[in-house]
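First the structure, then my questions, so here it is.
The complex is shown incomplete by one protein chain, all other protein chains being positioned as in the whole.
After this line comes chain A, so read on.
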Amino acid sequence: MFFQQLINGLSLGALYGLIAVGYTVVYGIVKLINFAHGEIFMSGAFGALTVYLLMGSPAHVSTLFGLCVMLPLMMIGGIIAAVGIALLMERLAYRPLRDAPRLAPLISAIGVSISLQEIFRLFYGRIPGFPDAHAAIRFPDVAGISGVSVRIGGVDVQMSAIFTLAALAVCTAFLWFFINRTRSGRAMIATSQDPATASLMGIDVDRVIMIAFALGAALAAVAGVAHGLRYSNIDFRMGFTAGLKAFTAAVLGGIGNINGAVVGGLVLGVVEAMATTYIPGQFGGSAWKDVWAFVILILVLVFRPQGLLGSKVVDRA
């Protein structure tokens, strides 16, 4: 039972972690909490669904085709949709407010969030051959993952959980490589520490910001596909709760810290899973899992406001 819940918690946490990275990367560079990031995650899921529909909704395909053709194409579709929308959002809603008071882009972000939800709700179904998006839409089954589980050491592990954890591992490794081993990554670190000085080193700060948004969006899109595979349906509101949880994870780990976002996500997922099972009586069960997740957040904010992995030293000491 414990291991079952641990696996559940970790895979849920991996989902949170993938989304949380987007909050933290963008915050690290522009000091903006992008409250529309949950909708980027939602766009990723819809992008993947769109690719499936454009492929002619293939059913009953082989595992090989599912894993090697369908899934990669759906992920690419999701990433293109999410990154495209994120860049558009940055250009239209955030960049004009770059030098405005901090509250202005925050409100703009909330506006973008609501707009994106409504755009998908109202217009997705208008495209010929696409399902109505007013309610939940069934996410396509991918042969080899959907509904398949393997038994590891007496515990049933859903393939979708393995997919999510693997996706987190691959994305984190890629991100680490990008930030620590490439020229653009170094430019990102420099910009997060001091944008004005970074620009004097010839770093195009606008481009670094676009890269940050694109990276966050790509990971959110992967999370969107993972979410679809895990719950078998998606809807235009899915970004709200997931976004809030991922934001919690980012704060939990220490906002601005990429490793922190991953750790925060995993911790949050495991706490939720364990609380569901081990808290007895009235306050247990899945109805209360969100409460326990946010209780953890409050405790961390009170006793360790810099987050689990955040350092006490402020950048500009």
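As a convention for this text, a residue touches a chain if its C-beta (ideal position, glycine included) is under 8 Å from a C-beta of that chain, and two chains touch if they have at least 3 such contacts; residues count from 1.
We take it that contacts and distances are computed from a predicted model.
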Which listed name, "Phosphocarrier protein HPr", "Electron transfer flavoprotein subunit beta", "Phosphoenolpyruvate-protein phosphotransferase" or "Branched-chain amino acid transport system ATP-binding protein", is the one UniProt assigns to the chain that has been left out? "Branched-chain amino acid transport system ATP-binding protein"
Of A:V205, A:L244 or A:M274, the residue that touches the missing chain is A:V205
Check the options A:M55, A:A136 or A:A190 and report the residue that touches the missing chain. A:A190
Determine and list the chain A residues touching the chain excluded from the picture. 177-178, 181-187, 189-190, 193-194, 196-205, 211, 315-317
